[in-house]
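As you look at this complex, bear in mind that one protein chain is not there, while each of the others sits in place.
Letters are used for the chains, namely A, B, C, D and E, taken in the order the chains are written, and counting of residues starts over at 1 for each.
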Amino acid sequence: MKKIITLGEVMLRLSPPGNQRFFQSHSLDVEFGGSEANVGAAMAYWGLNVAHLTAFPDSEIGWAAAGQLRKNGIDTQFIPFIPGRIGIYFLENGAMQRSSQVIYDRAGSAFANFDGKDLNWDAIFDGASWFHWSGITPALSKECAELTLTSLREATKRGVTVSGDLNYRSNLWKFGKEPHEIMPQLMELTNVFIAGTRDFKQCLNVEIKNFEAAREMAFNRFPDLQYIVKTDRISQSSSHNTLSAVLYEEKNSHSSKSYDMTHIVDRVGTGDAFAGGLIYGLLHMEPKEAIEFAMAAGAIKHSVPGDVLLCSLQEVIDLASGEAVGKIKR
Amino acid sequence: MKKIITLGEVMLRLSPPGNQRFFQSHSLDVEFGGSEANVGAAMAYWGLNVAHLTAFPDSEIGWAAAGQLRKNGIDTQFIPFIPGRIGIYFLENGAMQRSSQVIYDRAGSAFANFDGKDLNWDAIFDGASWFHWSGITPALSKECAELTLTSLREATKRGVTVSGDLNYRSNLWKFGKEPHEIMPQLMELTNVFIAGTRDFKQCLNVEIKNFEAAREMAFNRFPDLQYIVKTDRISQSSSHNTLSAVLYEEKNSHSSKSYDMTHIVDRVGTGDAFAGGLIYGLLHMEPKEAIEFAMAAGAIKHSVPGDVLLCSLQEVIDLASGEAVGKIKR
Amino acid sequence: MKKIITLGEVMLRLSPPGNQRFFQSHSLDVEFGGSEANVGAAMAYWGLNVAHLTAFPDSEIGWAAAGQLRKNGIDTQFIPFIPGRIGIYFLENGAMQRSSQVIYDRAGSAFANFDGKDLNWDAIFDGASWFHWSGITPALSKECAELTLTSLREATKRGVTVSGDLNYRSNLWKFGKEPHEIMPQLMELTNVFIAGTRDFKQCLNVEIKNFEAAREMAFNRFPDLQYIVKTDRISQSSSHNTLSAVLYEEKNSHSSKSYDMTHIVDRVGTGDAFAGGLIYGLLHMEPKEAIEFAMAAGAIKHSVPGDVLLCSLQEVIDLASGEAVGKIKR
Amino acid sequence: MKKIITLGEVMLRLSPPGNQRFFQSHSLDVEFGGSEANVGAAMAYWGLNVAHLTAFPDSEIGWAAAGQLRKNGIDTQFIPFIPGRIGIYFLENGAMQRSSQVIYDRAGSAFANFDGKDLNWDAIFDGASWFHWSGITPALSKECAELTLTSLREATKRGVTVSGDLNYRSNLWKFGKEPHEIMPQLMELTNVFIAGTRDFKQCLNVEIKNFEAAREMAFNRFPDLQYIVKTDRISQSSSHNTLSAVLYEEKNSHSSKSYDMTHIVDRVGTGDAFAGGLIYGLLHMEPKEAIEFAMAAGAIKHSVPGDVLLCSLQEVIDLASGEAVGKIKR
Amino acid sequence: MKKIITLGEVMLRLSPPGNQRFFQSHSLDVEFGGSEANVGAAMAYWGLNVAHLTAFPDSEIGWAAAGQLRKNGIDTQFIPFIPGRIGIYFLENGAMQRSSQVIYDRAGSAFANFDGKDLNWDAIFDGASWFHWSGITPALSKECAELTLTSLREATKRGVTVSGDLNYRSNLWKFGKEPHEIMPQLMELTNVFIAGTRDFKQCLNVEIKNFEAAREMAFNRFPDLQYIVKTDRISQSSSHNTLSAVLYEEKNSHSSKSYDMTHIVDRVGTGDAFAGGLIYGLLHMEPKEAIEFAMAAGAIKHSVPGDVLLCSLQEVIDLASGEAVGKIKR
Partner (left out) sequence: MKKIITLGEVMLRLSPPGNQRFFQSHSLDVEFGGSEANVGAAMAYWGLNVAHLTAFPDSEIGWAAAGQLRKNGIDTQFIPFIPGRIGIYFLENGAMQRSSQVIYDRAGSAFANFDGKDLNWDAIFDGASWFHWSGITPALSKECAELTLTSLREATKRGVTVSGDLNYRSNLWKFGKEPHEIMPQLMELTNVFIAGTRDFKQCLNVEIKNFEAAREMAFNRFPDLQYIVKTDRISQSSSHNTLSAVLYEEKNSHSSKSYDMTHIVDRVGTGDAFAGGLIYGLLHMEPKEAIEFAMAAGAIKHSVPGDVLLCSLQEVIDLASGEAVGKIKR
């Protein structure tokens, strides 16, 4: 059983029920989610040994967040409970021509102030095969940027494969550094990028004509880079998207089939489910199969409410191979 | 900030949750809604000063109805609380090939018996730019027909622009008068009609070949008429409609783009959202932009549960201009 | 008013709310349902006199199940309350590319142990026009297989028309007999088969090339057979199916129109609604109209949550005739 | 198995969930209930054959009301579906020092306009042992008063025992008659009164000093009277009541024990549960046991949400005999 | 109609349903509440003209908070929408021997950063009779302390009566000032204190033997002081409290009756309901009646879920006079 380490903030997610707008009624659905932990949870459901690194407030809220990770099969033994608040995001699910909306209230969270000085890296990486991070974490604070760098160094010096979802978001990066002051050194320590043209532009502060140029530049600049993975999404509406993905090696590329997805249930976490599928795929399959598995994982997440892909290995495999789609399984 | 006056009944809306049929489970979702107040609420959400005229029962039910209007940003200071019951409508949301159903239980409501004798028209219309009524109100009772006429006279003598959604419904008009005995004098005092061919036929008791004939007749017969607005809806199913609209001046016309709407959430109140968008548009934009804005407002309402369009100005503008449809806004 | 008798197990159905996966939240929606009782309930809603034969545990659970049947208009006077448990099925509603899942926990139920020795067949069939069974019942246990045979003999000796939904399911038939040891003698006593090619193969243990061959063989082998009815379903996804049906007489056949069904609400019980529509149709209409009525009943069930088609006669007739689909009925 | 006939209106009951005030949130819990049908439902749960006489609107609302009665075990075969609306009552459950509130919206209901001319009294009373009515029905309308009188005449001429819950309510009786113009002739045809001093005063329009005087007068004036039953309730708060009852014969009386009831769940329908227990008791037990059984039924109803006592015979018997109160029954 | 001005933060309140512990299930009930706005809402429900002063984030969350105040009848015209987050408090309702718990997440809220420089005091206090503040506001930040002082000066220079709920809370007051550096000058401008011995000690940084000493000192030191009001609560458990209050003039005092409150529904906001009742009482009644009215308002709030007392004037008067407690009002 492979062991995977993920790093990142886990927030309290509050969303109105069904298709309601914010505060239209008097209750909010509650989840805990965060990009990297979502990636880990997908793989934990498939039987891998996943440990997540983060910090939680030492209160009923933080205890509940840790409990939710454990319920999803994630090992929480390395997570400290420290003073502070939990980051919150309010999510309104879009429908039809109405977009989904996220209101972040994550400033000053316990995780943003977490320096990870006391983490026991030997114990964390003992037996680990893979480490996953995203561009959200270094954007949160100086402490988080340093923690990301430290974790990458600890991973690579132990020969652990590293994947990074570059995931540039303009409304983060407010602590005084620009992405290009931080991201390049993180990318140097990373073997698999999940990234599009815009991510490369922003993280490296370069002008690039198109994805092909970005790909060439990246394989030149980062010698340890093995794969770049890119998804292509067309949003006809909040309820209808078309999605496909390509896995690029330096010379070759492997395209997944394209999914036409109507009746979308929950769009959040679909990229994380894809990333979870990608890591699982690269650990267990050939690249061509891996990108199909990843894309099936990403597609089926659109049908599952919440941040996390709760789907068995068999369900993902069946969808990747086109079997029994939409039948009742008895 | 423009001030708008709307007039009409507000009912208690009771509907089974989700896609359930009436009384399939043991709870009903509760809203308060009525065509003209829905029109006003859309505009109040966009920052206009909207006051609604109606009457409520002097009980917890009427107080709650007024509270709901206030929550939606509507000024309720002119609404009296009088003896009587509240009108009720039971709504079952359709899905797929199954139609939505409305069961009305509105006879004998406080509003139907309301004569508005004590309304202070000077205060009501002080600073007002627009008055909106619909063909539902004069159909309810002799008192309501007279109240509509009075309000139109008070509005026009103060130079307030008047819009009317003719909205002929055959199952109303039971108090002893035919529409053509009442509607023509109301239409004379109205500057903007929202109406289709059938509405003209029934309200004027004339035979008309088609909409073009109706339009010609209307501009001839009603000298104060500025615009006729018509929507065209194709119902593929309860979950899938196609919708567009045209704004007619006497000589010109302006067509909106057409919206293909799958995954409909709530069909009720979409015409009211459209009317709200129309009034807002005509107050702030050129006709061509106004009809696009109105149609976007009407379209996006299909994604919002309840009677009322709860959408920011920016959301409607974005949809009208085709921006970011279906993306997650963070 | 026609009297119909149906026979079969009624189970407790437990399903997570909305699009959730099993146990994602802390509540389960509760229904009682079973194929043959669902068939009866559809017809009871249309005003027929339907009595269901089954057995329930003598506990609050069984009493509630009987109450639910009565609520749906079914006569429960012949149902005994006996020791034992109720069969349970856990249903997870699929969405998009994710399949629906059923987990059965029905072994050892009160019904599976029910021999029906004390049933008063004279009272049951007094005035009855039709008897309906399905291939699920004889698959459950030796007792159930014998009860099915007894009931068919009692029906046919009184001239009651018999329909059977062959409905072969490989995960049943575990009590020691193969389908072909039981089903042929039941089919001999049956006048209307609902069946596809695979059902004939499994129930008769024969090799058949295609449905045409099966049809020819069936009309040859079973002299009392009047109709074979077959539905054709294409599952684009859990949310989108296309469905049509054909009614075969020995020499003629009648095809229904095809329904393109997007935005599916509940796929379970759609075959039962179809069967209910078929029996109602054959009792009241010509074959061509009957198959259209049956198909409309089956189609509209996809929009109704729960096991049972809760639709008025008028709604089914309107859909069969293509009227007012997707309009709001006020 | 005894057959019981009950007569009266069944209303739609709408109440906010839990301890909420009216319209504090966006849903209402739904029940159907009415005093006399509640009486019948209690007995149907204990296995008696109960048929209820009323009229329902011919709509999904009326059909659902009838379905609910059937679910509760009541025979609905004599109930016609006629044009009109259903009576509604809004109920807010009190708590602590805050009183429960009822807002009636029952004027002009289908039942209030129901004359019962087409009722088949021979079929209704075939095999019947008991008929139950209440003072609510004659208060509703001229038609209802006449229907009550007719039903009492039809009952007594067939030797059926008659009980009447006099239940004077000052806010009813608005159709032009005073109680004393109607009630005395109904009381003449009644064998068991459920009544307190105030009921006698109002129904007979007499001055009476106290209950003893009322009792003496009643047994003198109404020769067919067998029993008067009176409950005594002390309301410490909405959550805490003390309750006992006495059964009076002309010469003797039998007192129940007194129940101290804290943590009240639903106060509505407790008198009906008591009446159901009384009829059951008088049909199957000695007077002393009957009043204990009745009081236990009334007491335990305080713990059951909704209008109806859903308690098995054994539960009532156990409480009446003081066994295992508050233990977990496994 | 009296006009009242209140000042203070309004927070988002998130609480698990019923008696659940934090995050035991997947939803949270949503309210908006804050001590001083709660005081205002109680009076708005009784028909007074109440305007609240606060600041909200300019987002759907702030808009919803304002809408909720309007629903409760509060005038929100003076409330600006500014950048920032909303303060949040997580509330777990206690039961039995388990205490209620509040987790605050209010640091850095829009209100805490609000200086109120642009408030139009002439408009705010035009026609006002009363101003109410609490000791929570000056504890939040330097800006809030100054805003409180400014508002008191503006109120008193216009002759508006001022009440202050001293409400010392040790876990606030973190911005660098001690209570005694701020509170005395606020108390000098206040006519009515709601305060106990501990409040005096902490706010004035003095040693006081007992309440009598505090009272004497307060009337000596603050010449504009008219009344001190103190409540006395005994907490037998979270579900059972006993509560009474006394109104002190310099020489006289008036005691309310004592309420024994079992079956408590929601303990939060009971002091605010009491304060609302006190202001209403002092504006409309003699002191003795005022303290009874206030205590009845505070007592009945224990039965109402949420932060706000939603009770009619009549209900409070009835309870104060001991009428019809616990009866069903029809």
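The definition used in the following text is that contacts are C-beta pairs under 8 Å (C-beta built on N, C-alpha and C of every residue); 3 or more make two chains touch, one makes a residue touch a chain.
These numbers come from a predicted model, not from an experiment.
The absent chain, not drawn in this view, touches the displayed chains A, B, C, D, E throughout the complex.
For the options D:Y259, D:F274 or D:F293, the residue in contact with the chain missing from this view is D:Y259.
Of E:M96, E:A123 or E:V206, it is E:M96 that touches the chain left out of the display. Contact with the undisplayed chain is limited, among A:K71, A:K157, A:K174 or A:R221, to A:K71.
Of the listed positions D:K117, D:K209, D:K251 or D:R330, the one in contact with the omitted chain in the full complex is D:R330. Residues 18-21, 24, 94-102, 104, 169, 171, 235-241, 262-263, 267-268 of chain E touch the missing chain (whole complex, contact as defined above). Taking the whole complex into account, chain C touches the unshown chain at residues 14, 17, 21-23, 25-31, 59-61, 64, 67, 85-86, 88, 90, 92, 101, 103, 105, 107-108.
By the touch rule set out above, chain D reaches the unshown chain at residues 18, 259, 261-265, 299-300, 302-306, 310-311, 315, 318-319, 324-330.
Everything below uses one rule, namely that only the chains that are shown with their structure count from here on.
Here C-E and A-E were compared by C-beta pairs in contact; the pair with more is A-E. Its C-alpha atoms fitted onto chain B, chain A is found rotated by 120°, rounded in steps of 5. Between B-C and the choices A-B, A-D or B-E, the pair with more than half the same contact pairs by residue number is A-B. The geometric centre of chain C is 41 Å away from that of chain D, both derived from CA atoms.
Each of residues 21, 24-26, 67-68, 101 in chain D touches at least two other chains.
Chain contacts here are complete: no pair of chains fails to touch.
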